[in-house]
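Every protein chain of the complex appears in place save one, which is left out.
Chain IDs A and B follow the sequence of writing; residue 1 opens each chain.
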Amino acid sequence: MLKVQNLHKAFGGVKAVNHCSFTVEKGSITGMIGPNGAGKTTMFDLITGLMEPDEGHIIIKGKNVTSHPAHKRAKMGIARTFQAIRIFSEMKTLDNIVVALKDHPEKMYQAFLPLKKKQKKIEERAMELLKDVGIADKAHLNAAELSFGQQKLLEIARAVATGADLLLLDEPAAGINLTLLNQIRDYILKLNKEGKTFLIVEHNMPFIMGISEKIIVLDYGQEIAVGTPEKIQNSDRVIEAYLGKKKE
Amino acid sequence: MPEILPQIIWFSLLASAIYALIATGLTLLFGILNFINFAHGDFAMVGAYVFFALAIMLGLPWWIAVPLVIACCALMGVVIEKITLKPVRKSPSFTPLIISIGIGALLQAIITIFFGSGVKSYRVEGAETAIYKLFGGSLIVTQSQIIIIITTILLLIGLHIFLKHSKTGKAVRAVADNMEVASILGINIDKTISIIFAIATAMAGVGGLLIAYEQNLSVTMGISLGVKAFAAIILGGVGNILGAVVGALVIGFGENLIVGFTPIPANFKDAIVFALLILMLFIRPNGLLGEKAESQVRK
Partner (left out) sequence: MLAAIVNPGYIIGFLTNMVIFALLGLSLNIIIGYIGYLNLGHVGFWAIGAYTYTLLLMNGTNYFVALLAGGVAAGISGLLLGIPTLKLKSHYIAIASLGFTYIVYSLVINLNDLTRGPLGIPGIPRPVIFGIDFSGDLAYLILSIIIVSISCLIIYILLRSPWGRILETIREDEIASKSLGKNIFKYKIQAFILSAFFAGIAGGIFASFHEYIGGPGAFFLPQLLFILSVVMMGGAGSFWGSIVGAAALMTMYEAVRFLPIEATLVGPTQQASFALVLILIMIIHPRGIMGRKIKTFQK
């Protein structure tokens, strides 16, 4: 599904991602962990095309997309959430989803076509997605009025709305309560059953270890360990990376 | 036409000097407050008119008038900042930017109300300025032009020493670097910002009176000065004082060389500068010396 080959990105002297390679298999839930500053968010930015790598390749669904702009990669079926939530806060919750849907008639000339029916269908579809994450009753509020946890759910639902089959979630569990956490877990598992592939960056160890089939550990921009959660939890190198410095 | 080259170089230096005075203040403000002051050229215009009022209308000698101009402009900068910009300091940078557009227009209107819209001059009839001919007559230099160059160099050196070595200068750099950290370190942010505004507006005011000394005064003179200062700081990389000076030199030389050696008429000088600016932004969006690039990404 996703292949990262020898990827490298430096800011000045700091190597945020340092000749890193790994793969994410189709249909899997892959976790990505690592101490703060290990290059996880930079990795997401490189994969989604918000940043250009200095070296290396990114291959999505067998296609080398290293030189593709972000919107083109998104169109290939890859969507993400952000560590600091990026929703369209002064737009309605429903519209946040509507704009992400694939058949949103967003061409300029389409404004002048009679597409009332189509629009209605799209709104219904968006409403379903909001129902899936349990915030359908907030559909007509501005997204800014949602609680932090609801905004996170909205952001995930928006990524799902694009129809992407590879979803990159950047710290979905950070800063939310247990009930919501379980809700997010169930949602991810349900989508995974439907065939979606996940790559999830997370600091919450019980959460990520419980949900992932495979864990990639990053430190100083390099993959230092790859394996099942059990294997990772017993890896000396991983323990050193975490305990040798500040514990997360 | 190599015989006109010394003269063109001299004119380029003169223009660069004035642009540098205005651009350094602009870049200082940007460095600290992260907004582009669209009224900066108009601060220069006010400086020119204050000098006109004091030296020509009231007949004060220049050694009294010039310090008064500096004081008036510095005070104006501080007052404007306190009233209009301090309340929106935490707002996104478009808010102060639009306010500064309003301030520029307001200053132009006020000066027009007091002085009229006609072009004015410092020149007193019958008075002659000293003229020096160099290189066998191929370079003509007036006394006022020499004053402009010397004043500019002294002011820029003074600013450099102030920022590098004085305690206040260090505070200024700390605030520019990170306002929150500076405030935790016990630096008085309000006072530091006031000082920067005072310096930036005073330098613009001196720039304005110098250019008026060499050319004429008009209410709209600040517009072209301001946009050239923008061009200079963009060329040099925003927030960078050395960059602003380099940018000013590039623009000063660029516009004079183009007009001197191509058939493009002098009227198009400004248009060329801006066309080149837009082209430059396209090719090198972070300026020639730009380093602080990533921090200006739209959030």
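Odds and ends about this structure:
The working rule: contacts are C-beta pairs under 8 Å (C-beta built on N, C-alpha and C of every residue); 3 or more make two chains touch, one makes a residue touch a chain.
Quick caveat, the model's predicted, so the values are computed rather than measured.
Residue B:Thr112 is the one among B:Gln7, B:Thr112 or B:Ser183 that touches the chain not shown.
When the omitted chain is restored, the residue from B:Trp10, B:Phe162 or B:Phe268 that touches it is B:Phe268. Across A:Val98, A:Ala139 or A:Val201, the residue that sits in touch with the chain not pictured is A:Val98. Interface with the hidden chain, as seen from chain A, comprises residues 48-50, 69-72, 74-75, 79-80, 82, 86-91, 95, 98-100, 104-108, 110-112, 119, 158, 162. Within the entire complex, the positions of chain B that touch the omitted partner chain are 35-36, 38, 84, 87-88, 90-95, 97-99, 101-106, 108-110, 112-113, 116-117, 220, 223-224, 227, 230-231, 234, 238, 265, 267-268, 270-271, 274-275, 277-279, 281-282, 285, 296-298.
Everything that follows uses one rule, which is that only the chains that are shown with their structure count from here on.
Taking the mean of the C-alpha atoms as each chain's centre, chain A and chain B sit 47 Å apart.
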